[in-house]
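Only one protein chain is missing; all other protein chains are in place.
Read from first to last, the chains carry the letters A and B; within each, the first residue is number 1.
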Amino acid sequence: MKNLLSIDDLTKAEAIEILDTAVTLSNLSETGVKKFPTLRGRTVVNLFFEDSTRTRISFEAAAKRLSADVINFSAKGSSLSKGESLKDTAMTLQAMGADAVIIRHNSSGAAHRLASQKWIDGAVINAGDGTREHPTQALLDAFTIRRNLKNDQGDLKGLKVGIVGDILHSRVARSNVLLLSKLGAEVVLIAPPTLLPVGVDSWGTSVSYSFDEVIGDCDAVMMLRVQKERMEDLFFPTEREYSRAFGLTKDRIAMMKESAIVMHPGPMNRGLEISADSAESNKSVIVEQVANGVSVRMAVLYLLIGGATTRDLETHLGENK
Amino acid sequence: MNTWQIKNLFDVHGKETELNVEAGLFVDQFSQDAQPQTIDARGLTVIPGLVDLHTHLREPGREDAETVLTGAQAAVAGGYTAISAMPNTLPVADTAGVVEQVYRLGKLHQLCDVYPIGAVTVGQKGEQLAELTAMNQSEAKVRIFSDDGHCVADPLVMRRALEYVKLFDGVIAQHAQDPRLTENAQMNEGEVSSKLGLKGWPAVAEEAIIARDILLTEHVGSRLHVCHLTTAGGVELIRDAKKKGLNVTAEVTPHHLLLTDELAGSFDPVYKVNPPLRTNKDVAALRAGLADGTIDIVATDHAPHPQESKDCEWSAAAFGMLGLETAFSICYMTMVKNELMSLSELVDRMALRPAQIARYENQGEIRTGNRANFALVDLNSSWTVEPEQLKSKSKNTPFAGMELPAVIEKTFHNGALVFDRRG
Partner (left out) sequence: MSVVLNGAEIARALKRISHEILERNHGSSDLILLGIPTRGVAIAEQIASDISGIENSEIECGTLDITMYRDDLRLKPPRNLFPTRIPASGIDGKNVVLVDDVLYSGRTIRAALDALNEIGRPRTVQLAVLIDRGHRELPIRADYVGKNIPTSKNENVKVHISSVDGIDEVTIESDLK
């Protein structure tokens, strides 16, 4: 693994390796080990073209627990907002010797672009690109499901996961569909037709327009954030109508399996896609997801730049010449 | 001057032939005091100079991307002897002044005929008709009007434009794209866009406008030309309109005859183009449409962009790709090599038919007495597309690295050798 751009880049074995590594790291931190010297001297850059405090601090915590030097490079107030191109930014980071670049960008494919153009030779980690993918979110979601329902072991065969809401604009949904399917889970997408992409029938999932019909079969329901702007783009008539049909409420919680869990990638719109009491019900693992996010991101950083990187190997070759 | 005796040629039917050009004109026999230069063109095929009805030359305004000169150089390297400059320049070619400027630059460079296309509406804003008659009566004699890059979306504006150009046998070349259905659209809407998370540009946004425009054309009895057709549904609409006997013509680009939306998966914006690359099914329908005459012509939609407009993330990149220098090879490969049409039919769609639609004179056919516009092509040879070798000022070709059949060896404009691959 050189980069983590898309769940598609991972084999099932690699995905499980990441989860297993995250389990080890998570257990260690429960033992009280907060910091490892593993990435000492490595530079990790958080390159955020889009505001996302929670993802950025999660990656930052992960990198710092591994003793990496962390540079936060955010678009606001920097040359990025003055029209500096992705390419120039990448070349700056390259000159600074970034070992890993964690990129969040509002353009789908931006992370691929960064990695494929050889603008930088460090590892590229996609922290969300447009409406395409958010692989570490999917990994932490799979980790959370596996921890709660599979005792941290193996794959997710036999489980049914419902992903509910704005599938069309959701990179979380895209990465989760790829990963959960790879791990053997059955995925059902639950949304109004306006919020499902044309072509969704090629995703290998089932689709339901009725939350009530499928909620009882789900082992996990993943609520997606619904942006209020969507209403203005005619995706649904009113917030009230949306939340009646697709919101997670106390009544719907009561329809769920005893063992089932409720997830949300955050930030939540309480009262729109999820009611406050649902978010805090005993089925909710939303807070756990945040903690698991750090372990999963530590695992990804460790596996990408903990061992010899391409650059290390090239340097060694150079020394031998 | 410009007197040639070209021997050992094949014509488009594969028959051996000779070509005589005297003082820039095709002749059957030389006059007595003619002193022709002789070319032994063994193995080469002569085709009429190709005619493009859809070229972006970027001058005035974006001379960093292309100029009339570099665009014309690219055109002749691709075997073209007439090109049609789209009006989306800075300023927009919506007045007699701008179209004449472009026309005169073409004349000045003497590489190929450069015919400006006029904007339909002022500033291509889709609101108010530009002075179409003034452009028509200018030195540039504009007959084709288009807001290309933008759709004439307002049905009333489109109706008026179609009616108005009847004044001088003009034609409206429509860029069919419903603007509301394609806000921020990045690529074809379908399976691939759903996975890539790129906003979709649905086929229906193109087809809805084509259908409406066909109905308007029928209603007002005018001439409609549909630019860069890309969808199977669009081909059907044109086919039906032709069956009804309407004066509707359509074009397809070489890239839409070959490339599909799967290429967007690389996120390389060299594949970002408007209208977007579609699916295999659409490509097959376009090829069939061109073969059976539903689609009248090939047009390049040659759209040069400077490096920085493509060397970035997909959504920030400009739409468009180069076409002039690769068009003949791509079409030869997709249509003739695949035995969908003969060479003579292809040449008809790339030279004579476009000249007829645009009413360009002295173009599209090798006819005694006409100005000698033709090219010599080696059909048995191939070449590899290397962006740095292209004549265009920009390098945004989606065909980089591809080995293509059919090499344009020489191009003659008004009898002058304006391109020679070996020279």
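Definition applied: contacts are C-beta pairs under 8 Å (C-beta built on N, C-alpha and C of every residue); 3 or more make two chains touch, one makes a residue touch a chain.
Bear in mind that the values here come from a model prediction, so they are computed numbers and not experimental data.
**Q** One chain isn't displayed here. Which of the visible ones does it touch?
**A** Computed over the complete complex, the missing chain touches A.
**Q** Decide which residue listed in A:T11, A:N27 or A:T53 touches the omitted chain of the complex.
**A** Touches the omitted chain: A:N27.
**Q** Touching the absent chain: which residues on chain A qualify?
**A** Touch with the absent chain occurs at residues 17, 20-21, 23-25, 27-28, 31-38, 66, 302-304, 306-309, 312, 316.
FYI, only the chains that are shown with their structure count from here on.
**Q** Which of the residues in chain B come into contact with chain A in the complex?
**A** 186, 189-200, 202, 266-268, 308, 311-316
**Q** For the complex, which residues does chain A have touching chain B?
**A** 85-87, 105-110, 112-113, 116-117, 129-133, 171, 174, 197-200, 202-203
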